[in-house]
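Okay, here's the structure, questions in a sec.
Taken from a larger complex, these chains appear in their original positions, while the remainder are omitted.
Per-chain numbering from 1; labels A and B assigned in written order.
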Amino acid sequence: MADLKLQHIYKNYNKNVLAVKDFNLDIKDREFIVLVGPSGCGKSTILRLVAGLEDLSQGDIIIEGKRMNDVAPKDRDIAFVFQNYALYPHMNVYHNMAFGLKSRKFPKDEIDRRVKEATQVLGLEEYMNRKPKALSGGQRQRVALGRAIVRDAKIFLMDEPLSNLDAKLRAQMRTEIIKLHQRLQTTTIYVTHDQTEAMTMATRLVVMNNGVIQQVGAPEEIYEKPENVFVGSFIGSPAMNFFTGILSKGKMHIGDVSIVLPERTNQSLHEQGYANKEITLGIRPEDFRDEFAFIATSSGSIIDAKVEVKELLGAETLIYSQIAGQPFIARLDARSDIKQEQILPLAMDMNKVHFFDCKTENRISLDGE
Amino acid sequence: MDLLLNKDFMQQFLSPIWLSLKIATLSSVAVIIIGTLAGRFLARKPFKGKAIFETILMLPMVLPPTVVGFFLIVVFGRNSMIGQAIEWIFKQPIIFTWWAAVIASIVVAFPLMYQSAKSGFQGVSLDIEEAARIDGANEWRIFLFISIPLASRALISGSILSFARALGEFGATLMFAGNIPGKTQTIPTAIYIAIDSGNMKMAWMWVIAIVVISFLML
């Protein structure tokens, strides 16, 4: 239950490796912040810096107005959930949760009360006397959460807590963590490389790459308006498709395929000086449409896609194809009548395409936005 | 059977056994304490010259026991600073006393304990120690309640190895503490002398005694 300011944070492990570069973030009380990015992007480093497990190279960490740079981990009043749980293997569930409270010299009955409450919330009552070895992956994860809960710490830090669970359990624990946050309202920083977790859990999402923040915002905002090519390709699965082509006479030419741009889009791009220049178009797999009605009304943005591979995923079908050697994936409703090698007319939903500068890879803002 | 009832004979038979147990126990207690602390300290902390420091610690394991004995004589001998200091404090030199046997045992057993302890502590997941640190435990509490219990298997096996090594120590002890019956004669030196003087019966009895002690340890 605290706010947290990260100001101009740098971290280098030796002279050459910069793990985090000028990281700035104001986290409000009760927020659930998700840091997401590929492995090695510096997201876990941020967490370890906030916890005090590593020292800052530069910058300030401020919790509730107090500068924490030189405060020992045990005095920062934070709780940490580790990727591999990091339970105490020689202690049973009860003592795993009680250890932190004992270290802080809580009275015995208070410890008892808190541990019992946490085990109830997490459905661990039956396992109180078991050691971690005798628990399933999901139960271990719950104990790790419990160890954080009993402490009633100001800030929760979670480092890919679900990455060791299988897909089903991951989905279930995701929901449990969301419910837990709704209940406890503890300020949380959650690190993951899984974009489903990022999209579903965050009140605000921080996308990182190479130690630098790429975009901060609500999940929907980041999904709908990615600030650059990296964010567009990292968030969303399958990834956003990108085509590089030349803008000329109201059309975008990708090899020998031409896509007619809406008038306002074209005008805005011209005003920003992209006429007759290379430009990158981004479109999400689900923004290709194969319905007859849609195709009939979108003559300007139709491509004839040769189906290279078809993947039937239960409720939907993925089509792998290419435009002028640039591969893309389209996501259509489940249709079993599509055949390998078939030519399939697809329309791009031109209200949902994105444009990026070819060199900087940054989003080009259009008038409508 | 007559022999076992003979008091002098029993005295002669038991004296090296008691002495061996006393020396091995004393030296392995010292080794376990120092080895555990050194193992824990050096398991995680990198520092300059650590490799050289560790090589010196491990040398007694690689060098022949007579070389270890030789260096002990040089270091603690009457001509060295340390030797002279000891002689001034205790009014007698350490060489050829049972304390010399204790020192010899400590020097040869220490590397075993240190190595076990170090690899045991290195086997403790860093995450678990960090979790305890965040959980509010200070370093002493972490050492006592996290590191030691989790490294306990390695610590116990290191302790047993150290005790066995101390109990069986022969070369360095023979040179540094000598082989004075009732004063510095341990089981291994007693067996040597018994064989040398053709007393196979005594040799067998001591061999059986040390094998029994070894098995009791396990």
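As a convention for this text, a residue touches a chain if its C-beta (ideal position, glycine included) is under 8 Å from a C-beta of that chain, and two chains touch if they have at least 3 such contacts.
Given the structure is predicted, the values throughout are model-derived calculations rather than measurements.
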Query raised in the report: What is the chain count formula for the full complex in this file, using the labels shown?
Result: A x2, B x2
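One rule holds in what follows: only the chains that are shown with their structure count from here on.
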Query raised in the report: How many angstrom between the C-alpha centroids of subunit B and subunit A?
Result: 57
Query - subunit A-touching residues of subunit B, taken from the complex the two chains share - result: 125, 127-128, 130-138, 141, 145-146, 149-150
Query raised in the report: What does subunit A use to touch subunit B in their complex?
Result: 51-53, 73-74, 76, 78-80, 82, 84, 86-90, 99-100, 103-104, 147, 151
